[in-house]
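Omission of a single protein chain aside, the complex is shown with its protein chains in their original locations.
Up next, chain A:
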Amino acid sequence: MSLIKLTGLEKIYQQGKIEVPALRGIDMEIESGEFTTIFGPSGSGKTTLLNMIGCLDKSTAGEIIFDGHSINDLDNKELAEVRRYNLGFVFQSYNLIPVLTAFENVEFAIRLIDKHSKKERKDKVMSLLEEVGLGDMAHRRPNELSGGQKQRVAIARALIKEPKLVLADEPTANLDSETSQEVLELMKEMNEELNTTFIFSTHDPQVMDYARRLIEIKDGKISKDQRRD
């Protein structure tokens, strides 16, 4: 069974009296454990598609099946529940909470689920921070970390609740190529180790090199869908 199945997905934005179509009928299936990159020129609809898959926005038409359940009819509260338990996000600008340490930023995501004891939480967060290579920086605040380190914290935050899917919107856009490679390696490792599904949106050829599936979007439609072995 596919983790995500999109059928005839459309999204139209209303700008005053003008309707701006962002997605014009997307059909796509993503299996569990895939490492997929969505690419395309600016304004092609990559981020909109990612937002739809990430339950952050609602479609104008079409259907989204996530893990066997249609999410079209869910209200905002129910969508927040889906995000809370099943999805992880990595953002271009990291979006860490500046007043929290690396440890607390990662812990933040797991505290929302609220099914672990304090000790379990601590062990889990520390072990994941070790895994992303930040074990000794757990108590540093974001302003004491480099861009790459921040993105590692963000990845740990996305993975801590063991989500079915991690969505990464231009995760390397603010990083130099060496750090980008480190971050991508890390995500690939996590993908292989935990079988977590990753979907990226990017312009970055380096990211595309890592992907096992490349989906190109042009003018709100899929123009190319290529799998690599």
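Criterion: a residue touches a chain if its C-beta (ideal position, glycine included) is under 8 Å from a C-beta of that chain, and two chains touch if they have at least 3 such contacts; residues count from 1.
Rule of thumb we're sticking to: contacts and distances are computed from a predicted model.
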Can you tell which of "Lipoprotein", "Cytochrome c oxidase subunit IV", "Putative ABC transport system permease protein" or "ABC transmembrane type-1 domain-containing protein" UniProt lists for the chain that's not drawn? "Putative ABC transport system permease protein"
Which listed residue (A:Ile12, A:Ala80, A:Met126 or A:Leu194) would be found touching the missing chain in the intact complex? A:Ala80
In the full complex, which of A:Thr37, A:Asn51, A:Gln151 or A:Ser180 touches the chain missing from this view? A:Asn51
If the hidden chain were put back, which of A:Lys5, A:Arg24 or A:Arg111 would touch it? A:Arg111
Against the hidden chain, chain A presents residues 51, 54, 56-57, 76-77, 80-85, 87, 89, 91, 93, 95, 97-100, 108-109, 111-112, 157
